[in-house]
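The complex appears here minus one protein chain, its other protein chains still in place.
Note that the chains are named A, B and C in the order they appear, and that numbering of residues resets to 1 at the start of each chain.
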Amino acid sequence: MFLFAAAAAPLLPDWVVSLVTIAFANGLVVLGLVVLWRAGLVSFGQALYYCIGAYAVALTARWTGFTDAFALVVIGGVAAGLVAVLIGFLLARYREIFFAMLSLALSMILYGVLVKTESLGSTDGFSVATPTFFGYAPHREALGLALYWLTLGVDAIGAVLIGVYFRSVAGALAAPIRDNEIRVEFLGVSVTSIIHTKVVVAGILGGLGGALAALAIGHVDPNMAYWTTSGGFVFVTILAGAGSVAAAFVGSLVFEGVRSFAFDVMPQLWQMTLGSVLLLTILFLPDGLGSVVARLKRRGEAKS
Amino acid sequence: MSHRKTLTRWVLAGLAVTAAAVPAQAQQPPAAAPIKLGIVSFLTGPAASPFGIPGRNGAEIVIEALNTGKAPAPFNTVGFGGTKIEAKYVDETGSAANVVTEFRNLVQRDQVDAVVGYISSGSCLAVTPVAEELKVLTVFYDCGTPRIFEEKPRNYVFRVSPHATMDNVAAARYLLAKKKGVTSYSGINQNYAWGQDSWRDFVGAMKVLAPNVTSDKVLFPKLFAGEYGAEVSTLLTSKSQALHTSFFDGDLEGFVYQEQARGLDKRMTIIMTTGEAAIWRLRDKLADGTIIGGRGANGPLARDTEINRWFQKIYTDRYNLPPTYPAYQMAQSLFGLKLAYEKAAKAGAKPTADEIATAFKGIEFDGPAGHVKMAIGDGHQGITETAYGTYRFNKQKKEPEIVDIVRFPAECVNPPAGIDADKWIAEGMKGAKCN
Amino acid sequence: MSDILAVRDLEKTFGSLVAARDITVSVPAEQAVGVIGANGAGKTTFINMITGHLTPTKGSIWFEDKEITGKPSREITRLGISRSFQVAQIFPSLTVFENMCIAAAIARRSGSVWGNIATPVHSPDAITEADATIELFQIGRYSETPANALPQGVRKLLDIGMAVVGWPRLLLLDEPTSGISIEEKFDLMNVVMSALKTRKITVLFVEHDMEIVARFADRVLAFYDGTVIADGTPTETLDNPKVQELISGVRLKTAAGSAGHA
Partner (left out) sequence: MKRHCGGGAANRGLTPAVPPSNSSGFAVLTASAILTDGLVYAAYLFIVAIGLTLIFGVMKILNVAHGSFYAFGAYGAATAVGIYTNGDWPAAAGFLFMILMGMAVGLVLGIILERGILRLVYGKDEVIIVLVTYAVFLILEDVIVLIWGPQSYAAYQPMVSAGNTEIGELVLSNYDIVLVAIAALLAGLAYWALKFTRYGRLLTTVIFDRETAAAFGVNVTLVYTATFIIGAMLGALGGAVMAPKIAVTLGIGVEVIVLAFAVVAIGGMGSIEGALVGALIVGICRAAAVHLVPQIELFVIYGVMALVLVVRPYGLFVRAQPRKI
């Protein structure tokens, strides 16, 4: 899928390229939410890691003048990952709505801190230096494509690794934890540490997503940590469904597409459009777009 | 544009994404097309009613007048240099990501010739690098942050409306001129960039102009907090004679209702740097004697010129409310762009973005809000005179009026070319020519 | 060889309530021990203390000559003690095979966080182990059935199977036949006990049905009021007058009660 998208790039109009870039960057954050959701956990504060990843990139570039895209993305992921490790100790004890609420509170605290930080432009945020790629410094369309391919690359790697993770004990212990924590404990596994790892995995993905988004947008601001941002990601997670890894990216793409379409066609009613889409998905596609993909796959296999 | 056209384009886009089979040229407009402008402002959310809608209305009415060639000289040629203008209105609401995406869509999908808009300084800062990268002419109309042209020189980004620094410098000058006995002042500003910057500039200016006047309470309630009980009683316990606020619309009105109920305005004079946008709604709820600013000489603060009367009339006739400053700023921006365009367009040929940009630099003209000089930011940032006045609700005519207006020349309240606003204030506002 | 499990004057109190007191028992390897007693006699408390679900107030527990008193249940599981539950504890949304396979994979990994991530669920030996255990418990034909659609008996077998798939040395069964119809009980116990024999697993099982106890246990512990009142071969214990009077006499009533309780 990613190879295909990568190959398609030169044929796409620029605006589609940039739209897809941002959609796929956010797709990583959604993938993180999928990891949690499989274990029955929903974070209404995932924007926390998104924002940390973005600011890590922006600040590194701003303070050190270091602009290599690949390294910056890694830095973003690591920064968010470290925060997730710390927060995880706290968060791993919580379930259901309480998990959601606490993560929300934490992200809102970061929001508050950033708004207070006038040296970083408060709510205005500040711009991110144009990235370079191993010394190669593209511009305009070239830059767009470079970022697009970078995003696809990171997504592909992320998707593969998460695929492996889902097949590992830590990854597979999602439905079981949702179903019956006690049994998991008596099989000799610490549920807390499994959830902790999930929080960290989701955090890293969130950070990577934020980092890529920061580079693609060229600007960061505290809104990236606001609860509505998190809400958007959860929205896409539901839209995509926890079924497959690919769904996260497809869902994110559909979401960006619908949003942008609504902005274009009915600038004053785009929220209603989004809301209706979400509602209809929940009512008629309870397992999200992923289920459709899966069904098609199955049909394909049945044929062959 | 027609829905069918939009839809087909989206279908194409869809195909492009999935089948990767649509060449970018598919979106090229046919030759001799009208000049396309993207107009961006808040159409939803809390900032829509105070800024977004007046801004859009201003654009609507001015573009109509231009297309019919009904605007007064020197703006009386049809559209831009004889070519009609087609405007596309887009919502500014959403994250920086949305704003940037929508900007790209305007430029790359809708192929607009220029973009006029943006209210939030955040949006302006986010859009600027993209506009520069895509080499598309962009005129910001309302956002206030001076950082845009201070961070680095820009080529394609312009702002006819003056930046926010002069609002607060002038506020300080007016306060000191009119309220001789002031020994201490307090401030209540929204806890986000706009509020923080406004307060910083005001305090800076006060330090320079009246070093012995001290600031007392410094309050930064959450943006759109709505409830100001605690803030009001904090201020009630203060001995200050003046209160500075850059609150706007919803928060401003809410605060006024709540402080009125507890008589704060009887204890201290309130200075509202954006008050002008609210007077038509607050009417007799706003205390007489309140000091009112309007982000420049806009609305009742504007000079009584022919073009101003004309603008007031067409706007009021259409929307049966007088135009507020966002409408003025939009008009000013469009007129500036028009002149630049026509200066660049030689022999009817459609000028390129670079040609317009070169023509735009340092341009001067008289709009509804008075004389504009693109004097600073390397000719990209406009400066105008500004004015402050004192509010009074005229009981006979049953309408608001602003009395004993003081006008401050552009050079008196704006930093000279090449100096950052913050630095200029911090270093004692050297080179300010007032008289 | 020495005893696989040794318990010294164990006591558990909840506030004023004494759930278990001076229990001293030791179990040699590969013995099948039946545990009988009325509800609230302390049987489940006893098992919960050995498996680390409850921490004893007093006394000590030794497994293969290592003290395990008060260790968290997952550590105890890793040492080689596992258990099944009165109400089958399985993963309803997974198939029987998935249930078994994940249990097998868990048993095969190293305990560390990294171990969890590095170990694949469907490693070849995990799969073989899972299949083997499924066969061992004769639930092969349900292999692909989601656990929430299983008949009660199979749920029980799966529950026990998941406890056995990790090759524990000691297994504790809490009322393996609770909620099972009289006629199925014997078949179920046959399957379970033969499975355990083949894997040489020492077993303690709580049971209300004296016939089953008599049939499957090498030795029987009788609990009353939180302590052991009789300990010996099935015949010895069941013929013990005190047991007759206090437990088997009221058997039917408790059995009924236990059904409701389960």
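Simple rule for what comes next: a residue touches a chain if its C-beta (ideal position, glycine included) is under 8 Å from a C-beta of that chain, and two chains touch if they have at least 3 such contacts.
These figures come from a predicted structure and were not determined experimentally.
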Option touching the unshown chain, where C:F46, C:F85, C:F205 or C:F223 are the choices:
C:F85
Options A:I238, A:L253 or A:L289, residue touching the unrepresented chain
A:I238
Name, in rising order, the residues on chain A that touch the hidden chain in the full complex.
40, 42, 90, 93-94, 96-98, 100-102, 104-106, 108-109, 112-113, 115-116, 181-182, 227-228, 231, 234-235, 238, 268-272, 274-276, 278-279, 282-283, 286
Name every residue on chain B in touch with the hidden partner chain.
43-46, 48-50, 52-53, 191, 216-222, 224-227, 229-231, 233-234, 236-239, 249-254, 257-258, 260-263, 281-282, 285
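Definition applied: only the chains that are shown with their structure count from here on.
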If you walk touching chains, what's the least steps from chain B to chain C?
2
Just the chain pair, please, that has the highest number of C-beta contacts.
A-B
Report the chain whose CA-based centre is farthest from the CA-based centre of chain B.
C
Whose C-alpha centre lies nearest the centre of all protein C-alpha atoms?
A
Which whole number of Å gives the spacing of the CA centres of chain B and chain C?
75
Take the average of all CA coordinates in chain A, do the same for chain B, and state the distance between these two points in whole angstrom.
35
Quick check: what residues of chain C touch more than one other chain, meaning two or more?
none
Going by residue number, chain B touches two or more other chains at none
In the complex, go through chain A and note every residue touching chain B.
4, 7-8, 11-16, 18-20, 22, 115-116, 118, 121-127, 130, 139-140, 143, 213, 216-221, 223-224, 229, 253, 256-257, 259-261, 263-265, 267-268, 270-271
Residues of chain A that touch chain C when the two form their complex:
165, 167-173, 175-176, 178-180, 182-183, 185-190, 193-194, 196-197
Touching chain A in the complex, chain B uses residues 3, 6-7, 10, 13-14, 16-17, 20-24, 26-27, 43-44, 89-91, 95-98, 100-102, 104-105, 107-109, 120-122, 125-126, 128-130, 133-135, 145, 147, 151, 191-194, 196, 200, 223
